[in-house]
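The other protein chains are all here in position, but one chain of the complex has been omitted.
Moving on to chain A:
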């Protein structure tokens, strides 16, 4: 059985449907109306030990809700979760030793304690012996540069300091499974690099990681598996590199011509490629498949129509692929 397993996992939130303001609130006391919102919709997911999975989707897709269901914070409306064979809702304490959770949007540090004290409290909560604790702290200090952060009170931390301290807090008990929900949100480039580095060391030690992020830089070179969720439903689950190979095969050649080339003329010259208007009538975009056509071919086909002033080639990144999936322009088949 997989280490993390979700079967038909569903969460419906019931929100009071109130008119705004005092009148709405009073009215709601007498006429109770609710709207149901299905945040996670029959999700099947199974993650093996040691996998690093990117869990992406547009805002409100249900990513954080999935993480909360997988960690036992929320009760599923239907369906079930197993972590190492245990239900996080029913065997809460046993599962808590096996998972580490980070919500980038909120801290688990005590606001009135220095970071060192928050971590020491967590050490005692998890029952970590002092030797092991010192060893892990030494590693955090090395990779996360935690030393400068330790004496600072929780409420006085900068965002970058807070995130590094929170990462240490989430991983202090060396859990075999880690959920990172937007762990780089709001970080500057230098800190981002540092924490990404840290993720790689965590993964390389064999920790199973599920990572949620809007910054696809976090997942490239880190996750092999990509899961895309939209409106609560998983719309893709497969190999990240395969997606790139399959969909990043498309190239766009942007050309600038000396005289206007009518779109129809360009299309006639280049069957098999898609021609789009550019920013001025003198610009054209040619979208083609790099396996069936080369940039040289496109250029020589256009040359008889007008003098070419300039051209360049866009290589779509995984980011473009996913953006097109979000917008419904691209349908991935796993």
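FYI, a residue touches a chain if its C-beta (ideal position, glycine included) is under 8 Å from a C-beta of that chain, and two chains touch if they have at least 3 such contacts; residues count from 1.
Here is the rule we go by: contacts and distances are computed from a predicted model.
Going by its UniProt record, the hidden chain of the complex is named "ABC transporter permease" among "ABC transporter permease", "Sarcosine oxidase subunit gamma", "ABC-type polar amino acid transport system, ATPase component" or "Carbon monoxide dehydrogenase medium subunit". Of the candidate positions A:73, A:152, A:252 or A:308, contact with the unshown chain belongs to A:73. Which of A:10, A:46 or A:108 touches the hidden chain is settled by the complete complex: it is A:108.
The missing chain, though absent from the display, is touched by one residue of A:93, A:189 or A:331; that residue is A:93.
Across the interface with the omitted chain, chain A contributes residues 13, 16, 64, 68, 71-75, 92-93, 96-97, 99-101, 103, 105-106, 108, 110, 112-113, 117, 121-122, 124-127, 153.
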